[in-house]
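Omission of a single protein chain aside, the complex is shown with its protein chains in their original locations.
Letters are used for the chains, namely A and B, taken in the order the chains are written, and counting of residues starts over at 1 for each.
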Amino acid sequence: MTRLRFDNVSASYGRGEVLCGVTCSLHAGAITAIVGPNGSGKTTLFRTVVAPRGAGVRRTGGAVLLDGEPVEQLATRRRVARIAYIPQRPSVAGAFTVQAIVELGRYALRDNAQAVRQAVRRAGLLGMERLIYGELSVGEQQRVTLARALTQIHGGEADAVVLADEPTSAMDIRHEVSAMAVFRELSQAGVAVGLVVHDLQRARRWADRAVLLDAGRVVAEGEADDILTPQRLGPVFGVHFVDDSLAEPVADAQT
Amino acid sequence: MRARVVTVIASLVIVLVLVCLCRLIAGSTIGWPGTDILELRAARLTSGVAIGAALAVSGVLLQALLRNPLASPFILGLASGAGFGVVLAVYVGFRLGMDSIRYAPNWGPALVGAMASLGLVFAFGRRRGQLDPIGLILVGVVVSAIFGAGTLLVLHLLPADEMATLTRWMMGRVSEDRSWAVIGLIAGGTALGTIVATWLGPALDGAALGDDEAISIGVPLPVLRPVLLLLAGALTAGAVVLAGPIAFVGLICPHVVRLLSGPGHRSLVIGSALLGAALIVGADALVSSFRVAGGRLPIGIFTALIGGPIFIWILRSRWRAGT
Partner (left out) sequence: MGVQLSLQRHPSPVGYDGGIMRLWLPVLLILAPLAITSVSCERSAPEPSTDAPRIVALSPAIARMLADLGLEDHIVGRHQWDMVLPADVPKVGDQTEIDYELLIELEPTDVLLQYGERPIPARLRTLAAEYGWHIRSFDIDTIDDVQAVVKVLPQYLSFPDTQAGRAHGEQTAARADALAEALVDHLQPRDAVRQAGRILLLFAVDPPTAFGPETFLAQVVTRLGGANAQTVGDYPQLSLEDVINLDPDTIVIVRSADESTPIELLAGPVGRLNIRAVRSGRITALRHPLALLPSTSLLEVADELEARLAELHEADEVAP
């Protein structure tokens, strides 16, 4: 079932369009991988949702619909409770503790100590609550941001969307696996998970569905197994794969 | 953490009260003064509290909103804008022979100048319609330089006695030429601004996240930024009206309080307001109780002399800590 729908979305940072009429969907209860080369508009696609009145990026056309309702028309509390965002490079100014950052997930919502505790545990941050965010490794910081997002949608998973932009890129393998397990659990609870991911093998391993972007346009959308194939990915990324496992791609000769 | 915050705030309150007492007994003669002198000292005390709190809270707001610990009212050009407003008004009054402008208390033009430079920074420090932290600082430095040059130009065109008077004004000192009405207005406005900033503390905490992330948790950043920048500008302008340009208070106080009570903005706003007030009142008590070359030292020189080294010390210790 479609939870979040991008309907002919165009977006721009001022000069030239970064997204040109993107139409695709995130389904409730599914992990949708967003894949595509650098600069194909993956991050921008998420930003058109979380900052509808724009922080830099401007939507120049189309609509983003949450269960049929334009996201910019949602009241702040409803939007916050239903759409959580995990940015690619989270940054925090000031010496805030892990606990304080995770609690920010409830900024616009009713305080919920249990949600915070549970999120800390699920993100593997037990015992780290008093540490200073800025002094953690990037992988640990990504876990804090994950916990913050979990706190935010706590209790409303059945209606929620989580937009995660390379959420595990700096995590060690153990934490990556457990973080991905968390996303899997979320999708099983009904969350529509959007996952920007670079590692195509992992995308195929974790995702139910996939959207393939190239130069701001959707090249293909559908079941992950149908989209994440050497035939589809090769031309878009400019590589060819030695076999169906998507391992060991070889760059096409420059023309 | 909560206990620590309470301890820090309570200590700062005690320090402020003690410093205020010192201010009342310090002067050309040390001791409890007669009624006339007590009124003068009380006026300077009230001005000092308002100046210090306004500058410090303004600094907290700017640092939070621009996510830049080096932001301060002075780096953003507000002081030089105010300075330019004052000298320009005196020049216009002098040229047109309009005494009402030339000899008027200079708070009107100071306010206009500070707001004008804020407006310029606001208008040109934006990128694609958004306030941009780096852009604001860069434009602030440029606006500051331009207004500074404009000030020097106008000073150059004034007669020597006006020039000397204005040069002293630009060193910064707690003005004694302000009626209780003006002091009350600015002190009241500062109190109100401090309360608003405290109330918005959690939003400032949220703004510590990146822009998109902050908006995604419900911080109304596109509205918050202009509103709080305006508040910061108004607070600074009030301080400039009472004291001329006094540097470093807006930069130092938030840093010191952050070291003591942590990054949470509720405690940061309250603590900085208290520390800023204590700093200015204390400095004023100090400069009032001794003479340099037969006269009083301008407080702006004093705060810069004290504040500069403290800032470098904080910078060094933070570098050593690796953050």
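The rule is short, and it goes like this: a contact is a pair of C-beta atoms (placed from the backbone, for glycine too) under 8 Å apart; a residue touches a chain by one contact, two chains touch by 3 or more.
In this text the structure is predicted, and so the values were computed from the model without any measurement.
A.B. asks: Going by the contact rule already stated, which one of B:142, B:196, B:230 or B:286 would touch the omitted chain in the full complex?
C.D. replies: B:142
A.B. asks: Using the touch definition from the top, which of A:93, A:116, A:153 or A:197 touches the missing chain?
C.D. replies: A:93
A.B. asks: For the full complex, which residue in B:120, B:170, B:219 or B:277 touches the chain that was left out?
C.D. replies: In the full complex, the listed residue that touches the missing chain is B:120.
A.B. asks: State which residues belonging to subunit B touch the missing partner chain.
C.D. replies: Here the touching residues of subunit B are 27-29, 33, 36-37, 40-41, 67-70, 91, 95, 97, 99-100, 103, 105, 120, 124-128, 132-135, 138-139, 142-143, 146, 150, 153-154, 156-157, 159-161, 164-165, 168-169, 173, 175-177, 210-211, 288, 291, 293-298, 315, 318-319, 323.
Heads up, the rule we're going with is that only the chains that are shown with their structure count from here on.
A.B. asks: Using the touch rule from the top, collect the residues of subunit B that touch subunit A in their complex.
C.D. replies: Counting only subunit B, the residues touching subunit A are 1, 64, 67-69, 127-130, 202-203, 205-206, 208-213, 215-222, 258, 262-264, 323.
A.B. asks: Going by the contact rule at the top, pick out the subunit A residues touching subunit B in the complex.
C.D. replies: Residue positions touching the partner: 13-14, 47, 50-51, 53-56, 58, 76-77, 79-80, 83-85, 87, 89-97, 100-101, 104-105, 107-109, 132, 134-135, 145, 148, 152.
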